[in-house]
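Excluded from the complex is one protein chain; the other protein chains are retained at their positions.
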Amino acid sequence: MSAGFVVEVEGLSVTFPGAQEVAAVRDLSFSLPEGGALALVGESGSGKSATAFALLGLHRGTGARVEGSLKVAGVDVGAASEAELRALRGAKAAMVFQDPLSSLDPYYAIGDQIAEVLRVHRKVSRRAARARAVEVLDRVGIPDAVRRSRSRPHEFSGGMRQRALIAMALACEPKLLIADEPTTALDVTVQAQILDLLHGLRREEGMGLLLVTHDVGVAAESVDEVLVMREGRAVERGPVAEVLAAPARTYTRTLLEAVPRLDAPLSRQPVAAGDPVLEAVGLRREFRQGRRTVTAVDDVSLTVGRGETLGIVGESGSGKTTLGRMLVGLLEPTSGQLRYGGTEKTSGVQMVFQDPVASLNPRRSIGEAIADPLRAAGERDEKVLRDRVRELLERVGLDPDRYDRYPHEFSGGQRQRVGIARALAPSPKLVVCDEPVSALDVTTQAQVIALLGELQRDLGLSLVFVAHDLAVVRQVSDRIAVMHRGRIVEQGTVAEVYGSPTEPYTKALLAAVPTLDPVLAAVRRAARRELVAA
Amino acid sequence: MTGFLLRRLGGAVFVLLSLSVFLYLVFYVAPGNVAQIACGPRCSPAQVAQVHEQLRLGDPLWLQYAHFVQGIFAGRDYSSGVGVLHCNAPCLGVSYQSDQQVTQLILNKLPVTGSLVIGAFALWLLLGVGTGVLSVWRRGRPTERVLTWLTLAGTATPVFVIGLLLIIVFCSTLQWLPFPTYVPFGENPEQWAWNLLLAWVSLAAIESAKYARLTRSSMLETLAEDHVRTFRAYGVSERALVGRHALRGAVAPVIALSALDFGSMFGGAVLTESLFGLPGLGRELVEAVKVVDLPVVVGMVLVTGFFVVLANAVADLLYAVADRRVVLS
Amino acid sequence: AGPQGDNAASASGAGGKAGAPQKGGTLQILNRQPQTDFDPARLYTSGGGNVPSLVFRTLTTRNRENGAAGTKVVPDLATDLGKPSKDATVWTYTLKDGLKYEDGTAITSADIKYGIERSFAAELSGGAPYLRDWLIGGADYQGPYKDKKGLDSIEVPDAKTIVFHLNKPEGEFPYLATQTQTTPVPKAKDTGAKYEEHPVSSGPYKVVKNENDGEKLLLERNPHWDAKTDEERKAYPDKIEVNSGLDPAVINQRLSASAGTDAAAVTTDNNLGPAELAKVAGDKKLADRVGTGHFGYTNYLAFNPKVKPFDDPKVRQAIAYAVDRSSVINAAGGSSLALPATTNLPPQKSFGYVKYDHFPAGESGNAAKAKELLKEAGHEKGLTITLTHSNAKDRETSPEIATALQDALKKAGITLELKGLEENDYNDTIHSVKKQPGFFLAHWGADWPSGGPFLAPLFDGRQIVKDGANFNYAQFDDASVNKEIDEINKLTDLDAAAARWGALDKKIGEQALTVPLFHPVYKRLYGKDVKNIVISDWTGVLDVSQVAVK
């Protein structure tokens, strides 16, 4: 193969051994020219990360079987010795990991961590290494880099940590940057900043970029070419504009269709809100953290009418979850009142939790979990219970015969359905959904959203739908409340909030949403730069 | 910080008071005639009665306890025969059996137990953590297995067996080391160390296994974490990963466990102290329990309890220093 | 005591490194028990134990010779063994000339009186009961601190003379005068409970260091001690260092290794255990460094006939027949460490030992005879009884002995249930008339080598203590026995008295109030440089006042 490529992959297969062998990647071939940018997209579990790991030989010693030929920056990864591999890692090809929270050593200063990596590859003094660390931190836009390089990761926000990781990747000026879902854990606004940074770096430093993501929107903003993967195989590959505009394969098309867009036509007609099922007046919640007091929710008043959906958006830490938990009575408000259709007693409200893994007890069968509220309500007859649970399972589109199965036997989307069934079991009037789809990939996300809409229509439920993804909220809500630092800064119908936002914060949120159109993405990027400059 | 210290102090006072009340209650119902033991086996009933009165054993339990508490804060007087001796606050009372002031007794014993515990502690940390690190670095290889077996042999053998065997081998048969007696550090630091060496080794042999296991498991846990993966992906060598990043993760649990062990060793190294002829707190304590010498028992348990509480507080402080994410509570 | 050669020593199991003993060097003493009581008023053991007798001189003392010769009482501070009045109720002692304390001041008879009076103070309790029981007014006297007047029954007509007035005849008063309570204590130097930290020496050594309540002692020569006034103490070493609080196994390891300063080491309180004996038995060199001693001591089974079924003599006799002394002796450490006992009195001439075996059980018990007696007593179906013992690890009243008995009695159809008590509880229980169980393990040692202090506390009906520590476990109160005890006490001829004690023991033995089990034998290692080992039958342990290390 010619010398113009940083990555050349030929017939790559990755197999994980175990009780059931998992063929994570099967016969995958692709290449990446020097300075080029390629995105690996595909739903969860399609083998993207496994591929990325294979490029740096990270499967070595873990038991995974890697076949095929892999050449990265001129190094034959399969045949390289340990020492050669170490020389490759970080120096010629560097990786940015998905979760910035856990990818840095919590115990050492950020600058020291970067310096350590540098000293592995270059014979430089400790002091010079520190200086270089400050330099790259400055390069990725960490303000006051000299001082911040002495901070530990927990003193950084998520976005800053991700920047620090990118800085670490830059330290040795590699030819290739592999970014494995670099923005999944971040807010839209921060996500936009990171993507902009990667974009800028690539242009200025001439690195190759391999971007791994399940978010087609992210890919559209950042790369020249995409490789769509499914079940470990390549489905489609081509220039990003072509693939996104005119996908050749049905799978690609489904994937694209499932992506919620801000510009899609509104699918639901705003319902006329009935009598309020929930009224909140002046809710406030404080948390004590050592000597400091954090006001997570500050003077929030809202109403939810019968059959209505109230969407709540806001960036991470804006108080959405705290508000949601207060609404269902899981958390005592510090001050403020809550009324549920006339009573002050918490009744007829349920919650669907953000994380489908954490919200089900791994040691209890899903049938039992769904039956709990019924049992608590005093139902003793096992047959009645079983029938009701089966009915609910069917309702949320699960096989009623899986009553006795355990959560781990279900996929993320299925688990979220179990959570919904559990919330529905006591026939609530109002369900608070706390980011019910953020942990799911686009296709599953679309299914769950559809299900919620359907249930709402059939059962006359009221919903509070919490999310940080503006496009998703737009799809399901009648009214929107935008939260910022614990307060509701803007409230109105979907058309009002999305059509003519009044608050600058709302505007910034909207501008940060990735788009599927690379051209539009470029325009937005420019607009964002102006917003920052302003 | 001040709040933390105050709360800890309050907690400590509660713990120590509860301990002393508990001991008073237990010893109140304990069999054995204290006055008779103090007087001697062939004292006449009249003499026993005199001793009984002198030790104020006739007082109701609450009054005895009140006097005890009074002694701590205000001191107490007692008769030496020729005159009245004053026991200055904090006075933990006077031994029923030997007429010695408990405070003085403790001050005499503390350096001995301190020498034993501190040395053993350093050694078992070194051995334990060292073994743990080594077995992680060489994981899956014969070295790890050998180390595992060795440390387990340590846990499985009671200290009196290990201790006696060490003495027989090193002092009696090989004669490499002196037969242990206690030499105060201030008198001769070198002799101090040589005499204590076997005692340290015996305790360390038993304790280090736990630390090896804890270090090993924490390190393996850390090695499985994402941030280690990051450094591996940046070409950092396995040795640096184990020695720098994984070991750092084991510091916190090791500190927590050390606090528990360090504290409880102050009153708990009974067997080691008696085997190695160390006139320390643990041995004295057991002797005192046997002769129902309540003032000595209470005084010493309070001191050892204090060390447990102190060690835990220090551990929390250390931990907060080690891991700045932690807020003291 | 006269000089003795190695021949005499080896004859009674004593000895030491060959060669004439020289002055000089430092003697090491490795002990288990610290010398917590170093106050003459508080010491119990006859002769003030071993180490204290280096510091405390008494009116009389034990003869420092090997074996039976060592059971004689000889003068110490006094010029003779005391002059009794005709009925032995008044005893007069005269002090030798030139007696001085460590500070050079002269020892007076008033100091001896004061020393004795101190021992009556509650603050300084711990001594033997005889002064209290024998001296007129002793029972009510509360010591010199409370009762400044003093005890009238001790007279000091001049600085050299001291006269004791007793409430009954006591021919054995010279023995009592060996106890440390007759040590002179200068009143001006008395610090009460603190005196033990630095007692004033009247003996060949003075206390230079006393750390940790007697755990570490350093004794150096007392320059004012005059060897001419003291025929008993040899005082060869210049210094004596006592290290105590040591583990018994470690002491024996040290003595057997005998390395460094341990070559000049002895122990005064640590016997060889059975395991160590097994090791020594296979090592000729070590075996040569073992001193063997016999102390007047008996381990036995005690009955309280007030408790059923032990009220029935047949039951007691059956048990006496059923006992398997060989397994009991094995449990006690084997035939080298314990001798079978069939008498209450130890097998020593000075006690007036008369051999008898009223209920011959042979070596390993006579189960048939025992069964027969039980049948006669109406227990043909067997018998279940409880044996109370202590949980001390002493191989005397300890669980090992109890289990051996349990196994032996099983053969005679007696089911023995064991009730082990913690040491205090055990002492409290067996010494209390109210709580006393019917059947328990007990032991008794002589306060001096004579039948008197051995038999009287155990079998004198007037010594039953109803509301205190009682040692007459059987609560035996027989007029003829009481009378005989009084008669013997009148004798000032100690040999004649001994013969009467022996006969009395044989008579009491018929009652089967006890089942004698064994007499212990003390075997102790000493360092390889230690010379002039003297072990008397009085103490059974090597006399530190005799040993030399040069």
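By letter and in written order, the chains are A, B and C; residue numbering begins at 1 in each of them.
Following the convention adopted for this analysis, a contact is a pair of C-beta atoms (placed from the backbone, for glycine too) under 8 Å apart; a residue touches a chain by one contact, two chains touch by 3 or more.
What we mean here is this: contacts and distances are computed from a predicted model.
One chain of this complex is left out of the view, and of "Dihydroorotate dehydrogenase", "Molybdenum cofactor biosynthesis protein MoaE", "Peptide ABC transporter permease" or "Segregation and condensation protein B", the protein name its UniProt record gives is "Peptide ABC transporter permease". In terms of the touch definition stated at the top, the absent chain reaches A, B, C within the entire complex.
Only one residue in the set A:11, A:61, A:206 or A:342 touches the chain that does not appear here, and it is A:61. Of A:266, A:294, A:358 or A:495, it is A:358 that touches the chain left out of the display.
Residues of chain C that touch the chain left out of view are 249, 273-279, 281-282, 324, 326-327, 329-331, 333-337, 364, 391-393, 399-400, 402-404, 406-408, 418-422, 424-425.
Counting the whole complex, the residues of chain B in touch with the unshown chain are 11, 14-16, 18-19, 22-23, 26-27, 29-32, 139-140, 149, 152-153, 155-161, 164-165, 168, 210, 213-214, 217-218, 221, 224, 252-253, 255-257, 259-260, 263-264, 267-268, 270-271, 282, 285-286, 289-290, 297, 301, 304-305, 308-309, 312, 315-316, 319-320, 326, 328-329. Chain A residues in contact with the hidden partner, per the touch definition given at the top, are 16-19, 57, 59-63, 65-67, 77-79, 81-82, 325, 328-330, 349-351, 353-355, 357-364, 369, 372-373, 376-377, 406-409, 419, 422-423, 425-426.
Note that in this section only the chains that are shown with their structure count from here on.
If each chain is reduced to the centroid of its CA atoms, chain A and chain C end up 88 Å from each other. For this pair, chain A with chain B, the centres built from the Cα atoms lie 51 Å apart. Distance between chain centres (mean CA atoms), chain B to chain C: 38 Å.
Contact with two or more other chains is made by no residue of chain C. Those residues of chain C that touch chain B in the complex are listed here as 36, 42, 44, 118, 121-129, 132, 139-140, 142-143, 145, 190-194, 212-213, 215, 243, 245-247, 249-250, 253-254, 256-257, 259-260, 262, 421-425, 427-429, 431, 465, 467-469, 471.
Across the complex, chain C is touched by residues 31-33, 36-48, 50-51, 53-54, 79-83, 85, 97-100, 105, 108, 164, 167-168, 171-172, 175, 178-181, 274-277, 279, 283, 290-292 of chain B. Chain B contributes residues 225-237, 240, 244-245, 248-249, 322-325, 327-329 to its touches with chain A in the complex.
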